[in-house]
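Take a look at the following structure, please.
This part shows subunit A:
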Amino acid sequence: QDNTFKIGLILPMTGQQASTGRQVEAAAKLYMAQHGDTVAGKKVQLIVKDDTGLPDVAKRLAQELVVNDKVNVLAGFGLTPIALAVAPIATQSKTPAITMAAATSAITQASPYMLRSSFTLPQAAVAMGDWAPKNGIKSVVTLVADYGPGNDAEKFFAERFELNGGKVIEKLRVPLRNPDFAPFLQKVRDAKPDALFVFVPSGAGAAVMKQFLERGMDKAGIKMIGTGDVTDDDQLNDMGDGALGVVTSHHYSTAHPSAMNKKFVADFEAANKNMRPNFMAVGGYDGMRIIYEALKTTKGQGGGDALLAAMKGQVFESPRGPVLIDAQTRDITQDIYLRKVEKKDGQLWNIEFDVIKAVKDPGKSK
Partner candidate 1 sequence: MLTILFDGIAYGMLLFVLAVGLAVTLGLMNFINLAHGAFAMAGGYLTVFAMQKLGVPFLLCLPLAFLVVGAAGALLERTLYRPMYGKSHLDQVLFSIGLAFMAVAAVDYFVGSSQQNIHLPEWLRGRTEIGDGALLLGMGHYRIFIIAVCTLLTVVLQLILSKTRFGSRLRAAVDDPRVAAGLGINVNVVFLLTFAVGSGLAGLGGALGAEILGLDPTFPLKYMVYFLIVVSVGGTSSITGPLLAALLLGVADVAGKYFIPKMGAFTVYLLMILILMWRPQGLFTRKGGK
Partner candidate 2 sequence: MSELLRIENLSAGYGEAVVLHDVGLALGEGQTLALLGRNGTGKTTLINTLAGATRQHGGSITLGGAALHKLSPHLRAAAGIGWVPQERNIFKSLTVHENLTAVERPGRWNPQRVYEMFPRLAERKGNLGTQLSGGEQQMLAVGRALVLNPTLLLLDEPLEGLAPIIVEELLRAIRRITRDEGLAAIIVEQHPQAILAISDEAVVLDHGTVVHADHAASLQAQPEVLERLLGVGR
Partner candidate 3 sequence: MSDIVLSATGLVMRFGGITATNNVTLNLRRGARHALIGPNGAGKTTLINLLTGVLTPTEGRIVLEGEDITWLAPHRRVARGMVRTFQINQLFDSMTPLETLALVVSQHSGVGAQWWRPLGSSTAVAERAGQLLEQFRLADVAWQQTRHLAYGKRRLLEIAIALACEPRVLLLDEPVAGVPAGEREELLETVAALPADVSVLLIEHDMDLVFSFADRMTVLVNGTLLTEGDPDTIANDPKVKEVYLGHGAAHV
């Protein structure tokens, strides 16, 4: 009993966001397989719970994990409201909580025990806002899914883009469950911008891409740019050649050319057939790393506060590149890459061609 170290992983395993849960869980398990399940003399145990996408369920699960299972760390959280719902539990019970997937800026401010191993949308969006004007894109229409992350992406991209002298002609928001993108894309086409900036949840990316091509928008001289969610590595291969040439900004690509990443990808694919690790997976993987290292540092002694202290300020090499857990904001500071979809060995990849170093979450700086 005393010798176990429990991690409560709250993830969406069914429903719309199921693939997020799948990636994070697979990566977390991979990390444990690679690094063993005994750390500082403690046996690490992973308890996975399906939050079904409901914050109240997630909150109850978190509460039960803390009270009944006595977990040492909470982690996971596929959606912003879920992370926010769990935050008070983390505070009350002094349990460190690691957001491995959700990407709104505000999450880490909701509790002093909340850290992040994923990314924030502003990080990615701002990078694109810097890159685009320098590369011949002067006017843009934004098209984002109408929910938290989408609104964040729109806001931060547009601000930075206009600051750099670009012009946002129109801001479109599409409902989350939108069956047909035709009217929005037609509107974009009629507005004739240099590029279309897209943020939609990963599943819908393919649909947008297809209809973008079908509408002949590339031929009309409109480029497609966005944050990395649109060209999700997990889906990319299925999107077909239409995706070629799409430029996105993101913190992780499966094709990231580092030895560490190569091993990560190879091991991941070996353990999970038909799955490519995407940015969700790397969030889960690094989250586990943070927990393991904190456990080593504290030698299994001390409670949540000790763990938290050991988590803050970690600097390490991730499959995505160098990262730092900012001790002050508990948020992640990382490199953001600009990538272009290219074909290699008959498969599509997000190939990185530019990098903006050590990007802090811009949401915090204001």
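Per the selection procedure, all candidates are chains of the complex that A comes from, given by their letters.
By our rule, a contact is a pair of C-beta atoms (placed from the backbone, for glycine too) under 8 Å apart; a residue touches a chain by one contact, two chains touch by 3 or more; residues count from 1.
Since the model is a prediction, treat every value here as computed from it, not as a measurement.
Set subunit A beside the options 1, 2 or 3, and in this complex the one it touches turns out to be 1. The residues of subunit A lying in touch with candidate 1 in their complex are 14-16, 18-19, 22, 146, 172-175, 177-180, 182-184, 186-187, 202-204, 206-207, 210-211, 213-216, 234-235, 238-240, 274-275.
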